[in-house]
Each structure stands twice: as structure tokens, then as C-alpha cells.
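Of the protein chains in this complex, all but one are displayed in their positions.
Per-chain numbering from 1; labels A and B assigned in written order.
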Amino acid sequence: MRDFISVKDVISIEEMLTSAKSIKVNPYEDSGIGKNKTMVLLFFNSSLRTRLSTQKAALNLGMHVIPMNLSEGWGLEFDDGTVMNMDKAEHVREAAAVISQYADIIGIRTFAGLKDRELDYADRIIRQFAACASVPIVNLESAILHPLQSFTDLFTIESYRKKKRPKVVLTWAPHPRALPQAVANSFLEWMQQTDYELVVTHPEGYELAETFTAGCTIEYDQRKAFADADFIYAKNWSSYQEYGKILSTDSDWMVTAEKMTLTNNAHFMHCLPVRRNVVVADAVIDSDQSLVIEQAGNRAVIAQAVLKKILENLKG
Amino acid sequence: MRDFISVKDVISIEEMLTSAKSIKVNPYEDSGIGKNKTMVLLFFNSSLRTRLSTQKAALNLGMHVIPMNLSEGWGLEFDDGTVMNMDKAEHVREAAAVISQYADIIGIRTFAGLKDRELDYADRIIRQFAACASVPIVNLESAILHPLQSFTDLFTIESYRKKKRPKVVLTWAPHPRALPQAVANSFLEWMQQTDYELVVTHPEGYELAETFTAGCTIEYDQRKAFADADFIYAKNWSSYQEYGKILSTDSDWMVTAEKMTLTNNAHFMHCLPVRRNVVVADAVIDSDQSLVIEQAGNRAVIAQAVLKKILENLKG
Partner (left out) sequence: MRDFISVKDVISIEEMLTSAKSIKVNPYEDSGIGKNKTMVLLFFNSSLRTRLSTQKAALNLGMHVIPMNLSEGWGLEFDDGTVMNMDKAEHVREAAAVISQYADIIGIRTFAGLKDRELDYADRIIRQFAACASVPIVNLESAILHPLQSFTDLFTIESYRKKKRPKVVLTWAPHPRALPQAVANSFLEWMQQTDYELVVTHPEGYELAETFTAGCTIEYDQRKAFADADFIYAKNWSSYQEYGKILSTDSDWMVTAEKMTLTNNAHFMHCLPVRRNVVVADAVIDSDQSLVIEQAGNRAVIAQAVLKKILENLKG
């Protein structure tokens, strides 16, 4: 593993889950491994959990961390051969190569524009940074993937798994704004590395890209999907078919305490931030079955496991 | 002391003043105490002195510091039970609990809105963070209090006190913008822990909240107030009665060299930033009696004393 862009970059998930378990118990046991190493975090979009958890993880490993906000005015050109006489001040070729001069690892956060599906699904900001950088790239959520989140989700489910093959349900939930599909896509990608019973439920029109749903059970009736579930993972996303559109804000899709009674006393999960009483009712997120805070805490654990692996490979 | 939100959180001011004196002489003597501890600083409003001095203090103790600007677009919901389908993306319950996963101490900066007095005086951003966080909260200036500033002011006055019971005058001064009452409120709160002769002077209509002025001498004639004063502390605030309003910009209230002659060769103090020749004349702030730069420097000393105490309690 040089880069950590998608699940495909991980050689052994099992080995990394074991590493994460150990990190959770003793987060400072590898504090020498990152000595004199610097991680630069580039934020094209805002971030709270990812920013703090990645910084914490890198600091625990003894690294230096330099976060930079690029949201304002740093127009990057991604096309080759263009005459750059418009609003783009720098080409990704120089930007990525130059930052590689000062960083040992580069983290990148960039959301989908939700206007041009082909463009978003090429995931080109992170892909081109990886192509032009001479150091490892870590995906802090890209246009279509959020692997640090989904690896955390897997780790969290593993911690609470009580049977060999738990039923895990990814349920769409309403939201007032159009959100990317990144968390849902990645969740499916990582869950399919397991032997869980995986069900996706959403209104018609909210089908995710086939690359991610191939092999999944899709159930349009949310209540049927919830039956005997061990984990309910709620998340909103905008339509992939009618790209970036909000097709429904139907509050019938909110996760409620009554619906949770259909499950096998399921744990409730969400990547946060969450709109209370829109995505999930207070009674569910505030219940003992809610894992959302520990799940968020696990973000730092997984980030540390990923950075540790990358640092080991740098040295090796 | 878990949190440091107001003077009421401090068990022994005297003990902490002694600690601060020692820190001022040798700021690096406790550089091991913060090892593997992280302080997250949340800025809902801009900050220069508080930001730099708190970072310096935490670094001197060996902590990691992660500052975050939240001024743009991170709408937090503070009301319980609401349907969050408007502009607020996250509830303080999750925000505070999640940041507590990555931080050992959280510092919060948030100004008064100056529109709704009841709302501001509930000081709910910092209070709700404290209620929902699982780690100590440090007030980096809230809607109505600025205890790091006022503790610094007390420490500075103590350093220059020449008699048992100095006369300390808090004088209102003009300013072109409507400012919060936080610095003035806190100043009175901390001064009332001492046996100083405390006088507040301001134009009519600028009376501060009774919670803070109870027991203070209020003198509407600034020149009378200045008579034989040992310390002149200047600060503008907007009206508490006609909440958030500017009732006067009368330049007669500026602190001038001529007025300083009425005092007992008083020291001049201000929390900065200060409008020269509006709040105070150049001749006063540039005089040998001005303590403003040392006062600002003491901010790091007091922040370090506060963080040290919190860290000691974390371990205890």
C-alpha cells in the first residue's frame, strides 16, 4: 500500500483491523514511527471529524501535521495541454509535485460537484494528485469515496458483532440538501469485503452506481429491510440516476424508534454530522443502541492504523 | 476545576497566582505535563491574542494544539427536539461529544450577537459545549465573559500593586462599533475577589448587568473616578440596558494625558486591540505608565497556569 484511496489499496484488511485494535488500546505505542515525517492535509472542502481525527492520528505517531484550506481561490488546472489564461493559477502537475517536496504523506479532501456525473465519478482531483505526487496520498473523502469512514464503520461493526453473519442494513434517509454518494459507495465497497448479510434500502430513483451495488440486496421497502437487522446504518445521498437531484424528502424514511423495534435490537450508526429528527429521531440517536459517538472516535483509530501502515512501507 | 468558564470555577485564585508567577520566570519547567495531550481550539469568532497566547501556553506544556475556524458555515443547532431541516448541519450534542473523542481539552471562542440579551446572557454556546463535552472546556471569551483576560488583568495589577488596597478604575471609553460587555463583566467579577477599591465609571445608560456590578461603586463623573486612582483600565462596551446599542461616542470620555494627571500616577491598562486617539490618547498608551504590552504578554502566562491546573486534575 502506497496510497490509501479506496479499499483496493489495502492488502490485508484483517491485518489492519488487528493493528487498529491494538492502537485503540494503546494509541501512543508507535509514537516514534513518524519522527521527522510531515503530513500535509489539503482541504478543498470543509471537514471537522476527518480533520481532527487525522491530525490526532498523525500526532499520535509522532508526525508533524500541516493543514491547509484551499477552498478560497486557489484554482487548480487538471486538464493537460490547456492554455492557462483564465482563472486557474496552477496545474495539478506542479502543485502535487511541489507539495511532495515538503510532505511525506498528503491527505486530500474534495467533495463531488454533483453537476457532472462523469467528472465526479472519474474522481480526478484525488486520482491526479496521486498520479503527480511523489509521496503517498490519503483520501480524506473524495468525490465518490470515503474509505477512512467506511474502514471505521467496518471496525466498529466488528467490535459489536455478536454473530458470524450479522445483517447490516444501509438505509437512505431524507435530508434538506443534496449530498454526495461517497459515504454510501464506500460503505458498500468495504462491506462487500465481509461475509455479512448486506441490504440496501432506499426509495426508487436512489439506486447507487452498479459498480458499488453489484451483489447487494436492494429492498425498496424500508420496514422489510429492517426486519431482524443487527446494524442500521443511516445516510442520505442525492440521486445517482438523476445526478445530484433530491427526488424525495419524505419524512417516512426517517429512522424512528418504532422502526427500530422491527430489528434484532440493532445498533444505530451514522457517519455524522446528522440532522436530528430528519435523518434519525432523537429517541434512536440518544438510545443505548446508538454507536455514533464511539464510531466517530474510531475515526482516529483507523486513521492511525492507515498512517502507520503507510509509514512502515515508506521505511521498508 | 474541570472547566474554566468563569471565576467561579477556580478553587484558589491565590494558589494559581503563585503558579503563574513561577511560570513567568520559567515557562518551560512543566514541558512534560502535556505529553500526548491535545487541545482543540474552536473559533466561532476571530482572535489574535487569545489564539496565540493559548497556543503558546499549551505548547510550553508539551501539548499538541489544533485550532479550527468555525466562523464560516458550520451551523450548530443548540435547541433540543428541533427538526433540523434548515441551515443547521449538526447538533451541539454530537459536535461536543465527537470533538471530545479527539481532544483532552477544548477551548471555545464565541462573541455575543448583541441582538437578543436573554440569549447572550444565557451564554449557551459555551455552556452547552460544557454540558455535552466529556473533556474540560476553556473559555476563550464567550458571549458575556472573558476570564482568561480578567485573570491576566488581576495578575498584572498584582505585579504592579504598591499598596495593600489600590484604587482600580474601570472606565468606559468611546468606540465606533458596538462591542460586547464580556471584558467589563469579567473584569468586575475577578476584581471583586480582591480587596481593591473598585470604581466603575461610564456615561448614564451604560450600566452593566447588576449580577456583575453588585457591590461596585459607580461614578458617572469620569474625572472624579480618576482621582487618586492607581490603575486605570479602559474598555468600551455597548449598552446593556438598550441592549447592544451605541448610546454615545463622546470623545470627552477618551483617556487623555491630562486626565491621567488626576490619578496617583496610575498605570494604564487595556485588553487590546485598542483604537488609538478614540479610546486612549497616544500620549497615554505610549507613556511609561502604560502596561498594555506586558499585560498582553501575561495572557500566555495565565493561560499556561490554567491549562497546567486542568492537566493536573486530569491526571489526579
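Everything that follows uses one rule, which is that a residue touches a chain if its C-beta (ideal position, glycine included) is under 8 Å from a C-beta of that chain, and two chains touch if they have at least 3 such contacts.
Bear in mind that the values here come from a model prediction, so they are computed numbers and not experimental data.
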So one chain is hidden, and I want to know which residue out of A:Thr82, A:Thr211 or A:Asn313 touches that hidden chain in the complete assembly. A:Thr82
Going by the contact rule already stated, which one of A:Glu15, A:Glu29 or A:Glu94 would touch the omitted chain in the full complex? A:Glu94
Considering the complete complex, identify which of A:Val10, A:Val40, A:Ala225 or A:Met269 is in touch with the unshown chain. A:Val40
For chain A, which positions touch the chain that isn't shown here? 36, 38, 40, 64, 66, 68, 72-74, 77, 80-86, 89-91, 94-95, 97-99, 101-103
Across the whole complex, the chain not displayed is touched by chain B residues 28, 31, 46, 48-49, 51-53, 55-56, 59-60, 176, 249, 272-278, 282, 292-293, 296-297, 299-300
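As a convention for this text, only the chains that are shown with their structure count from here on.
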Taking each chain's centre as the mean of its CA atoms, how far is chain A from chain B in angstrom? 39
